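Complex shown without one protein chain; remaining protein chains in place.
Up next, subunit A:
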Amino acid sequence: MGDHLLEVNNLKTHFRTERGKVTAVDGISFHVDRGEVLAIVGESGCGKSVTAQSILRLFEEKGVTSYDGEINFEGKNLLKISDSEMRKIRGNDISMIFQDPLSSLNPVFTIGDQIMEPIMLHQKLSKKEAYERAIEMLKLIGIPAPEQRVHEYPHQISGGMRQRVMIAIALACQPKLLIADEPTTALDVTIQSQILELIDSLRQKLDMGIMLITHDLGVVAQHCTRVAVMYLGEVVEEGDVESLFENPLHPYTQGLISSIPQLFGNRNKKLSIIKGMVPSLNEIPKGCRFAPRCPFADAKCMNEKPELETLDHNKRIKCWHHQTIKGAVSNAT
């Protein structure tokens, strides 16, 4: 402990909404080291994006959002530092790629302007030097004819190109941590893998830590070192990629893994999709949050909250019955 690049402890993010206060992220802890890729997975609405954006405090609107816990980055608690200190970290030490590449670029400024902006801000380069950096970045991320592209507007280039530009913006100041929120979901498969390879090679080159949010367990298996599985604002299981895929302990993780489409073998085999729906943040179950949808749930699960237990081999799990459930998935298939 203590020497991780990013260490999140018991983070909670609350929003005040018309229907009362909701806690979208409820006491999660995880860490990211230099040079590693932590995957955050979970169904839609489980709080992945809120977690990501909380790290940069992007929700801050007086009286609407509040945070609890600690986000330690290089010895500083990001939840305690001033706005101006936070601005120095954003886009410089920690960068973010957002979920929707098509609407994440400003339509009225050229691509060049948008890449140059953080360079001029953080590295105090002149306009001309920043322009050269921008061209370099475009080359680096594999955009052809960068001298022309810098003068174009987002609507003039394809979705895949826009996502590459977002990556160029995020990497322009060589951040120590990159938070990528589903960087490829809107794109088609070939571009998806190109972009992930690109991020991967830049990670090696810059020794960046990466927090990769995704729905796609295939991506996790290929590109990540560790995984944290989220459900309804909590981390329910965390561990190394191999052990998590080979030996998932949480019934929710097991459900996620068995719902990966099978590429080989019997295509007509029914996918076991987790039954039921994610409850809304206003009706959070009182015991284990997954209990109402869990095939193994009993009275204890319904009434008592499990804690996140630490097992050996960096494995953490939040489930009353993980010992008895162990291996259930392999028997079932």
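Quick note on the criterion: a contact is a pair of C-beta atoms (placed from the backbone, for glycine too) under 8 Å apart; a residue touches a chain by one contact, two chains touch by 3 or more; residues count from 1.
Convention: contacts and distances are computed from a predicted model.
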Omitted chain (choose from "Sulfite reductase (NADPH) hemoprotein beta-component", "Heme chaperone HemW", "ABC transporter permease" or "Cytochrome c oxidase subunit 1") - UniProt protein name:
"ABC transporter permease"
In the full complex, which of A:H31, A:K48, A:R90 or A:R203 touches the chain missing from this view?
A:R90
Tell me which residue among A:N10, A:S103 or A:N282 touches the hidden chain in the full complex.
A:S103
Determine and list the subunit A residues touching the chain excluded from the picture.
53, 56, 58, 63-64, 87-92, 95-96, 98, 100, 103-109, 117-118, 121-122, 153, 155-156, 166, 169
